[in-house]
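The other protein chains are all here in position, but one chain of the complex has been omitted.
Then we have subunit A:
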Amino acid sequence: MAQDSVDLSCDYQFWMQKLSVWDQASTLETQQDTCLHLAQFQEFLRKMYEALKEMDSNTVIERFPTIGQLLAKACWNPFILAYDESQKILIWCLCCLINKEPQNSGQSKLNYWIQGLLSHILSALRFDKEVALFTQGLGYAPIDYYPGLLKNMVLSLASELRENHLNGFNTQRRMAPERVASLSRVCVPLITLPDVDPLVEALLICHGHEPQEILQQEFFEAVNEAILLKKISLPVSAVVCLWLRHLPSLEKTMLHLFEKLISSERNCLRRIECFIKDSLLSQAACHPAIFRVVDEIFRCALLETDGAPEVIATIQVFTQCFVEALEKENKQLQFTLKTYFPYTSPSLATVLLQDPQGIPQGQWLQTLKHISELLRKAVEDQTHGSCRGPFESWFLFIHFGGWAEMAAEQLLMSAAEPPTAVLWLLAFYYGPCDGRQQRTQTMVQVKAVLGHLRAMCRSTTLSAKDLQTAAGQGTDTDPRAPAQQLIRHLLLNFLLWAPRGHMIARDAITLGPDWFLMSCGD
């Protein structure tokens, strides 16, 4: 407690000084500085209230003799009054100062003065005299007309911005950049007030005709923060504009997504999908610039984590949502595939973008072979020097999880010899960095396992032990080796899809939890 009160005293001095400098926040600098500190000041007010409510009004004056001044300065700063709950907390603090039974004229005067401040916050008219007289004359109280007035002002400003955006060459009706900048500053404390949404939207979407960015940095940050905390709801078009105009906001949204994914216990695919759609990233990614940035961040994450399956899963869900959003746009791709995927050939991208579900089973093999061919060409035709090529091809491939699934199913279902192309595809999926020899070895291993599994399918008795034997064929004991990962994937599929697989599933789980549960997936 003692430490708290020391902290409070220090903070008190700091804020007293700040408030004195800010005064009524009428200049550019004071407004910007106020905006930067709004959240912290509100926290301070809360702490102050917690301390004040424990004391009676005389103790308060003893402890903080200049508290009245501090609160008054805060009351006269319209940015502070407009922010979130600051006006409420200020009122609470002021109420703590009121003396229930004033003993002398000094205390009475203090009461009177505090009443004045409360009045100022709640009901003093700081408005046009004529308007005030008119509304009073009609018998309306501020509570009656302020919401309507605010709405009219917001809509009028929003339509002025829109007109400015469309009528660039008509200099008469142009909005001066300073005015637009000023509006954006003023919106910072008001972001979470729903009445102001149309104005925020207009500011984001209408970017006038100046070559450089006019809107204030604090504005973008405040909007993005509000979006992440779900305190404002804006249409996707406005969010796209935000991210295009202010890259740090997009980056912050991606980081926020990662944080959410990391901090929640077990992420099923559905939950990942929820997070992604909520964040509006997949919808916004229909704009290539945003897609490229998001993809780049995913690429970095993948490289940093050495291809962690969780990151791959996220990328796959993201891509699925993205493709869904693209289709919902209901028009032909405005942008060519090359704008989204510049590092790979358009033919490969086109093939991979198809919906695996839409392909009839009879054509699976053909499609998989085609994909395998294209990938193999892209990978093996690269000169030894450039290492970007294979990685990019693989990176593109793993965006679309459906193909690896299809390949695994194809291998298990077909009674014939597993086709080399499909084996290669899966080996590549799990081991992109493998050299030719290594990959061939993997393919051989997997072929053997498949042989065993086919035998198991034909046999009448089936046990989990058989499965274990089949799995144990590999010479590699490193569970993260590509071969092992692939084998696990096939075994899992076997248990799920093979006619009698589910019969031994339970046994299989009890028998070998380690190697079995290490397979990535849902």
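Throughout what follows, a contact is a pair of C-beta atoms (placed from the backbone, for glycine too) under 8 Å apart; a residue touches a chain by one contact, two chains touch by 3 or more; residues count from 1.
We take it that contacts and distances are computed from a predicted model.
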{"item": "Missing subunit (named according to UniProt) among the choices \"Actin-related protein 7\", \"Sorting nexin\", \"Fanconi anemia group F protein\" or \"DNA-directed RNA polymerase III subunit RPC9\"", "value": "\"Fanconi anemia group F protein\""}
{"item": "Residue of A:Q32, A:N111, A:S237 or A:S414 in touch with the missing chain, whole complex considered", "value": "A:N111"}
{"item": "Per the touch definition above, residue among A:E101, A:E265, A:D306 or A:D381 touching the missing chain", "value": "A:E101"}
{"item": "Hidden-chain contact residue, picked from the options A:R63, A:R179 or A:R245", "value": "A:R179"}
{"item": "Hidden partner interface residues of subunit A, rising order", "value": "49, 53, 78-79, 81-82, 85, 87-88, 91-92, 95, 98-102, 108, 111-112, 115, 118-119, 121-123, 126-128, 130-131, 133-135, 137-150, 152-157, 179, 182-183, 185-186, 189-190, 193, 195-196"}
